[in-house]
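Every protein chain except one is present and positioned as in the full complex.
Entry: chain A
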Amino acid sequence: MNIQAYIESGILEEYVLGTVSPQEKQEVECLTKIYPELKEELLTLEAALEKYAQEHQTPPPADLKDKIFAQMNFEPVEEPADEVAPTESRVGVLSPEQKAIVRPLWSMMAVAASVLLAIGLAWAIYEMSDLKFQNKRLATQISNLEETVAYSGTLARLYRDPTYKVVRMAGVAKSPESSVVALWNQQTNEVLLDVQKLPVAPSGRQYQLWSIVNGQPVDMGVLEPAFDGKILRMKTTQPGSAAFAITLEKTGGSPTPSLDEMYVMGSV
């Protein structure tokens, strides 16, 4: 663009005088921004006219200034918007970046938390079932122990009780390992059995206790099949019993003992 021709067109003068159209005004403002020579020329013209105007002053009345200034207040103005804008935009630029960092962190943490929670739950459920199982087992063990304790306690009480006569029946030739204790109450003649070791009775057969009174075997009743770890209550014996013996008989017992089927025997 020919700057000199533009200057000589007189449009700058018209601009300064304020007689240009809005389109021309825009054009001048745009071009003076682009071409420093134009801006220079414009400012020179403006300065010249300004000085010309200063040569034509009409001083306003002296009191006018006070009237005008009484209507003005000079509180410090807010920071101009264009000075605030950069900080805001800086904040505006930063926050998405921060978010970009924060979001995955949060999601990662959330995922991690979920995984941990899932693992925790699984572990808890596993532990629970395991504990339940252990609980059951312990309960069984405890009830077993309680039975054992009750059995042992009863045994201990019976053995210690002086009214009970302890009669040890040892294994004979047929079963030397066997051992059964008869606890004979001297006051009531009640007889209890504590089977310590005795082979399991074959099917169709049952052990039977005998009391020897005056050289004659007296039936004291049959042992129930599940005799292990139990105190068995037998029939009441006669006062003059000299010995006790157990033979293997047919189920339900026999009227007389089969002596060749004797397992244990003990004298009072």
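The definition used in the following text is that a residue touches a chain if its C-beta (ideal position, glycine included) is under 8 Å from a C-beta of that chain, and two chains touch if they have at least 3 such contacts; residues count from 1.
Please note the rule applied: contacts and distances are computed from a predicted model.
K.L.:
UniProt names the one chain left off this complex as which of "Manganese ABC transporter ATP-binding protein", "Phosphate transport system permease protein PstA", "Secreted protein" or "RNA polymerase sigma-70 factor (ECF subfamily)"?
P.N.:
Hidden chain identified via UniProt as "RNA polymerase sigma-70 factor (ECF subfamily)".
K.L.:
For the chain not shown, which residue from A:50, A:161 or A:177 touches it across the whole complex?
P.N.:
A:50
K.L.:
I'm checking contacts with the chain that's been left out. Which of A:13, A:190 or A:261 qualifies?
P.N.:
Of all options in A:13, A:190 or A:261, contact with the hidden chain holds for A:13.
K.L.:
Decide which residue listed in A:36, A:60, A:176 or A:199 touches the omitted chain of the complex.
P.N.:
The one listed residue touching the chain not shown is A:60.
K.L.:
If you put the missing chain back, which residues of chain A would it touch?
P.N.:
With respect to the unshown chain, the touching residues of chain A are 10, 13-14, 16-19, 29, 33, 42-61, 64-65, 67-69, 71-72, 74-77, 80.
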